[in-house]
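Quick one: structure below, then a few questions.
All protein chains but one are shown at their positions in the complex.
Right after this comes subunit A.
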Amino acid sequence: MAIHNAVFPRELEDEAIYIIREVAAQFEKPVLLFSGGKDSITLVRLAYKAFYPGKIPFPLLHVDTGHNFEETIQFRDELVAELGLELIVRYVQDSIDQQKVTEETGKYASRNVLQTVTLLDAIEEFGFDACIGGARRDEEKARAKERIFSVRNDFGEWDAKKQRPELFDMLNGKINMGENVRVFPISNWTELDVWNYIREEQLAIPSIYYSHERETFERDGQILPYSPFMNMSEEESVSTRLVRFRTVGDMTCTAAVESTAVAIEDIIAEILSATVSERGARIDDKRSEAAMEKRKQAGYF
């Protein structure tokens, strides 16, 4: 792929803003799911523009696994303060303490799957009827199948075979009590579109997206960040590498890539020449061929 793809198609922004405004108009209690990653940072920017000079008329919700990169949390708090947003945080640790979920054990233990329960509890607690998420269809094959307004039943489940037809740009947000809609305004963006947007809009992003020195170890051909939450085996050993992250998820399921990218242009150049996809660095997707579809069925976003 060549460098000339480094232009952001502006009609994607118009489309996303239209979708976000539909959410504010059609739902009573929307919320924006915020992880601190580049996709949710993009969403916040779009929501800011959609209602400018008014305030974003819904809060952000962060489902905190407790296994976050410190830099992301710091970034999150700064962004919320700068834009005067309302932030709700719910903790996976609380779901564990309430014995609603059981912590996974073994080498691959992660809280990625557990956060679904915390999310569904938060939806119920606040009565959210629409959750705006930064999922993109180019990320993964089950996501490639999802509608922009994706209806979930009162258990938060996605039924792929019964999706509502979505015609032209008309979005039907009608739901029954207890159901909710997951909304994906950047469905039609690719990873490259997001980066080009961040570059053109000059958005700040957490430092871990840029090259930095970090204690890491190798597992299954991937570089994982070392942290006390990782269950390491005896053969695995920690060493310092120059790395960056392409996606920001739970520390236990996000692999790093070796990189010297210090500016956004470097990141874009790296993606253009990358031979591995973004979610190739997500251990949560590697559990099985249908890992994403199965998690979505259970209420994952």
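Here is the rule we use: contacts are C-beta pairs under 8 Å (C-beta built on N, C-alpha and C of every residue); 3 or more make two chains touch, one makes a residue touch a chain; residues count from 1.
Rule of thumb we're sticking to: contacts and distances are computed from a predicted model.
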UniProt protein name of the chain not shown, from "NADH-quinone oxidoreductase subunit D", "Integral membrane protein", "Phosphate transport system permease protein PstA" or "sulfate adenylyltransferase" | "sulfate adenylyltransferase"
Check each of A:A25, A:A81 or A:A204 against the chain that is not shown and name the one that touches it.
-> A:A25
Residue, one of A:I88, A:I223 or A:A274, that touches the chain absent here | A:A274
If you put the missing chain back, which residues of subunit A would it touch?
-> 1-2, 4-5, 7-9, 11-15, 17-18, 21-22, 24-25, 49-55, 137-138, 140-145, 160-161, 163-170, 172, 174-176, 187-188, 190, 192-193, 274-277, 280, 289-290, 293
